[in-house]
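Below, a portion of the complex is reproduced, with chain positions unchanged.
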Amino acid sequence: RKQGYQLQFASQEEKQEFSKFPTKTGRRSLSRSISQSSTDSYSSAASYTDSSDDETSPREKTQVNSKGSSDFCVKNVKQAEFGRREIEIAEQDMSALISLRKRAQGEKPLAGAKVVGCTHITAQTAVLIETLVALGAQCRWAACNIYSTQNEVAAALAETGVAVFAWKGESEDDFWWCIDRCVNTECWQANMILDDGGDLTHWVYKKYPSVFKKVRGIVEESVTGVHRLYQLSKAGKLCVPAMNVNDSVTKQKFDNLYCCRESILDGLKRTTDVMFGGKQVVVCGYGEVGKGCCTALKALGAIVCVTEIDPICALQACMDGFKVVKLNEVVRQVDMVITCTGNKNVVTREQLDRMKNGCIVCNMGHSNTEIDVASLRTPELTWERVRSQVDHVIWPDGKRVILLAEGRLLNLSCSTVPSFVLSITATTQALALIELYNAPDGRYRQDVYLLPKKMDEYVASLHLPNFDAHLTELSDEQAKYMGLNKNGPFKPNYYR
Amino acid sequence: RKQGYQLQFASQEEKQEFSKFPTKTGRRSLSRSISQSSTDSYSSAASYTDSSDDETSPREKTQVNSKGSSDFCVKNVKQAEFGRREIEIAEQDMSALISLRKRAQGEKPLAGAKVVGCTHITAQTAVLIETLVALGAQCRWAACNIYSTQNEVAAALAETGVAVFAWKGESEDDFWWCIDRCVNTECWQANMILDDGGDLTHWVYKKYPSVFKKVRGIVEESVTGVHRLYQLSKAGKLCVPAMNVNDSVTKQKFDNLYCCRESILDGLKRTTDVMFGGKQVVVCGYGEVGKGCCTALKALGAIVCVTEIDPICALQACMDGFKVVKLNEVVRQVDMVITCTGNKNVVTREQLDRMKNGCIVCNMGHSNTEIDVASLRTPELTWERVRSQVDHVIWPDGKRVILLAEGRLLNLSCSTVPSFVLSITATTQALALIELYNAPDGRYRQDVYLLPKKMDEYVASLHLPNFDAHLTELSDEQAKYMGLNKNGPFKPNYYR
Amino acid sequence: RKQGYQLQFASQEEKQEFSKFPTKTGRRSLSRSISQSSTDSYSSAASYTDSSDDETSPREKTQVNSKGSSDFCVKNVKQAEFGRREIEIAEQDMSALISLRKRAQGEKPLAGAKVVGCTHITAQTAVLIETLVALGAQCRWAACNIYSTQNEVAAALAETGVAVFAWKGESEDDFWWCIDRCVNTECWQANMILDDGGDLTHWVYKKYPSVFKKVRGIVEESVTGVHRLYQLSKAGKLCVPAMNVNDSVTKQKFDNLYCCRESILDGLKRTTDVMFGGKQVVVCGYGEVGKGCCTALKALGAIVCVTEIDPICALQACMDGFKVVKLNEVVRQVDMVITCTGNKNVVTREQLDRMKNGCIVCNMGHSNTEIDVASLRTPELTWERVRSQVDHVIWPDGKRVILLAEGRLLNLSCSTVPSFVLSITATTQALALIELYNAPDGRYRQDVYLLPKKMDEYVASLHLPNFDAHLTELSDEQAKYMGLNKNGPFKPNYYR
């Protein structure tokens, strides 16, 4: 039955409901996680194997790994060795996970856990999945995005016995088929869900309500998925405790401030080769993302000014040495406009009309509506694709505006996310699974939780050896004086 | 009666209770406000008038201002013109208060308010007091610290008719006498309290309970005073709404991150003339204060490493480019040790023993116990006072450790606080008074409140013109998209 | 005859002499110009047209441009339109050249000049060549590197009538054939030489001594070419004045300090996706290149230390906040080793043996011998090519060292050079040509000259409008006080 399964959608409407769901969700928060690429295009800089000339759908093929199992569906299991190399490279920057693996391996804290997962399938995810397995879990996995799977990594996972159902370039039908294959299997019933975007959770909730009820916990990484969970919870339909790992401190700081500080430079260089020194730049928004962008550009010699709606952030920008302006005041002179607001229509057609020739426009914020790209798709303007992810939009007088990634997230489209950053997310996910799976009855109810501060601190502490950083320990006397436990937590929950 | 008043303490014990009170209070929080100088020595860089040779106590003298009033007690009312100049200079950097004065002057939002205040009496405070008067309030004022009064400023206030009772070098008896003179007066009963340290509040609470019950609100600035209020509240004895302005975002960021970024350099230069370039420095603690110190020292070419107990802050230090070490690992090599922890015995005698000749040790943290200075007061060590606030502690082998301000707060003892920073605090205090005085019944109960986010944002917005910063306004469409009111608040209350 | 020309080498020895020549030249100076890619591999990020499947040698094909001329030899003249677009994009960042074009167009200062050139043939060079033409020159051009030609750009030049002989992937025989076709033509005799690397100059000197004698000037950009010229001059064989544009101040600062500040980040990201924050890095050499690398890495949160042989540079590193160490002291702990010395064997096999797993090693210095890469090609080590320009060298115990570009220049191999930097070089070249062509008899003798300071300043001034920078003019009184001419030069010749 497994092999011949045909996905039966309840109705066309339901299918559309699923697929449209992400666009309905709240966009307010500016936390940008890799998972948001669900709705953005995804450019994996690390894909060395082409989709090749083999056009057969993986669903049509029968493949067997070296152990005789065929409980998986990937592009080509023979690429396993190549994928293994990729995983090993990723492991070098994810030593926190490896160290978690080692520390908890004896206890097998996930023994008995049956984890069904739905995430990007990349070398970094593979390190996470193999950590879960090492801690005792059984895993079945699908991709949360139809483009982002590294086929060779999926092959390597399949080869080692993980039931993975994913390939690069799935159709929408394939997408749901893969998810279903993870859940709907004989002799195996998921008791933990690890999700990125909420599609898996929704599928189980809708299609397998009896499974859903018996799940011990859900770990969700994305803004979108977290939003869905809060909606379920509000509606009284969340019968399972869920952990929101998106809003953990370490993830937020790394995904936003520190990661953007590097990816703004990387994204701009890879697409335009622009020289930063002396360039006049306006950054719209001075939240964590904006702060990261401003810091990096200023450090490399750009002259940066900032727009803000919030007087507190505006005052911070002043104190950090950035002139706070309205976009209209500077739009004629600047060499680059970078949006980091989480809002929409921050850069309007009118403002695009007033930019000077050669101005670069890109988005580091949340959705692809920060720049009003739609307004540029009019007959009088000519679009010229000069490179991958780079369009020249040409005005009748010959003026060119250089638009990157069609206004989608620059750092997801045009740069890469370091394994180290993904390690923080993956470690948090692993700890959240362990916590929910082992928590005594009553600790968590049917609600959405933030990771306890202490576990946030634990994630951080696992990453310190990467930097050869040595933590100081409180003496008993000091701990007493401060009213703290020597092992933390050290800060209140609201600390950022 | 006014002139001949003799303070009657209920008993010697009660008096001691008052004076010891500050030392009992909680020390945990690392927020350092100017008000903490209550327990530290205070160095006013801006005092141009000596205590002079006139040794008569102000309480003995009869002075009359040019309007014929003698309802005040200052050193010498004839210094008023000199003080006026100081106030005018301060006004230049406190334009937010002046602007508040102008905006609200027509409405007189404090008409009818009778404000009794107890703060440092400096040019900056004078700008605050005169703003309150301009908004309709009547004010009576005492000093919260026996050393910090600028006599000429007190004279200028007295000259314009403020009932001010303060001079530099009060005795403890003088201190309580002045406070009492503010409260205990015919035909005038305070209905608002503005306090810094909690001494005034406590005096009214203990001595004039009937006055206390009719007060409409208390505004408290200091950590210590806020702590006392929370204790009163916990004990069910706080019958008045109180506003904790110490923990407002703008104040915190300015007092800690931005202000320390500058004062660490200033304090070190004024005391030691040390060259920063190439110096090896260890900063203990990477909270806001530590972040400010590290940023500044690194920017000027010092090689900075950090100690931390909290893995999250440690990880931030790593990402910001500071090596995280244990103090013991580096104490032999470093040229400076700076404490910013809020903890005690962060630098121990054993570590002081291991420092190299010429090492500079100072404290930017909370209390004067971060460095174990007491352990240095032993017979085998020689102390040599080489400048004001600078001691050489000399080991038997000739090694010298350079200790600044005897371990008290460097930035309060050895540098100055810019008027701009004080403007933020003063504006917050003024707004808190207006809010409490005008709030409809029921908005505030008998509890301690944080300033509403929106007012925090208002304080920030009043300071933006200083930087010629132009705020962007949300369009209706954008506000709706973000789910925000166009006028704010723009961030959740917990935002930092 | 043109079409059917067959290159006759005097002898096989002579041919070899030419081709080996570059490797004989001095390597001491650390100035790195794009022209050094002659001996390095060249990665053009901007090549959009493949060598395609057309395997016919351009020499075999007969092509005619739209004006009926066939005096050129390129891959495919039909790509001209595509190349034109590339040139237009480059023009946007090379406005100094365009502005020079406009200023001098009336006077046609190169009227009558017959310039034979040999440089990389890229969009940026095309802007230079078309500027020379606009100023009155006739040009014939060959490529100075067999890999670096952008075919579509060559096509665009051919289409507009420039006699260009170049394509990507020339054989060595092709290389010299192309050069010869530029010089050896009827009815046209070169009177100016613009060279990058010295191959063209040498060819004319050896093959066409009568042409050589009548040349009015040589402009040479590369270290190598300049070295050859000084040798000729020393040997008394240089019968033509030559301009060394490699050592002009603007070029040096841009090629080294400012350009490396950006390209070190770009090169590392494109090859390894490494996160900079918190990484421990050692930079060998603190000259201009090292200063640029250190500044950028520190700004992005890396912890950087430096090795130096020169105490003055070492002291500068100290004052700039970098610990000065010996490589052996830190080689076990660091995450990256970057060489910028101009010396050889700066990183030895012994040191490579001691590096930790995952250490990245790369070269920003002069030649590919700074890292002793040869020592890594031994049987016990496994090389694994993981990406283009990225090798993992694997020790028997599994340790991997990540070697970039096989030790060749990272910024030439793995990042791009901004048009703006190339604009500075190209403008300098154009001015040098104008100066030599128009100089009155006697101003220049048969020697190698540096660009006069004043022209260096003129090049800089032409680039200021890119930054909307406004220069202040001296008043007569001020000029007199300073003893300066109001129009410069403003600094002594030795100023850096």
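Chains here go by letter, A, B and C, matching the order in which they are written, and residues are numbered from 1 within each.
One rule holds for everything that comes next: a residue touches a chain if its C-beta (ideal position, glycine included) is under 8 Å from a C-beta of that chain, and two chains touch if they have at least 3 such contacts.
What you see is a predicted model; the values in this text were computed from it and never measured.
Q: To what total copy number does the complex in this file extend, with 3 chains depicted?
A: Across the complete structure, the repeated chain appears 4 times.
As a convention for this text, only the chains that are shown with their structure count from here on.
Q: Among the chains here, which has the CA centroid at the largest distance from chain A's centroid?
A: B
Q: Point out which chain occupies the most central position, where each centre is the mean of Cα atoms.
A: A
Q: Please compute the C-alpha centroid of chain A, do the same for chain B, then give the distance between them in whole Å.
A: Centre-to-centre distance between chain A and chain B: 43 Å.
Q: How big is the gap, in whole Å, between where the Cα atoms of chain B centre and where those of chain C centre?
A: The computed centroid separation for chain B versus chain C comes out at 59 Å.
Q: Residues of chain A that contact two or more other chains, please.
A: Within chain A, the residues that touch at least two other chains are 258, 467-468.
Q: For the complex, give me every residue of chain A touching chain B.
A: By the definition above, chain A touches chain B via 26-28, 249-250, 253-254, 258, 307-319, 323-327, 329, 342-346, 456-458, 460-461, 463-464, 467-475, 477-478, 481-483, 488, 490-491, 494-496.
Q: Would you mind writing out the residues of chain C in touch with chain B in their complex?
A: 277-278, 298, 300-303, 318-323
Q: Could you list, by residue number, the parts of chain A that touch chain C in their complex?
A: For this pair, the touching residues of chain A are 45-46, 48, 85, 89, 92-93, 258-259, 261-262, 265-266, 269-270, 273-278, 280, 296, 299-301, 333, 357-358, 384, 386-387, 392, 400, 415-421, 466-468.
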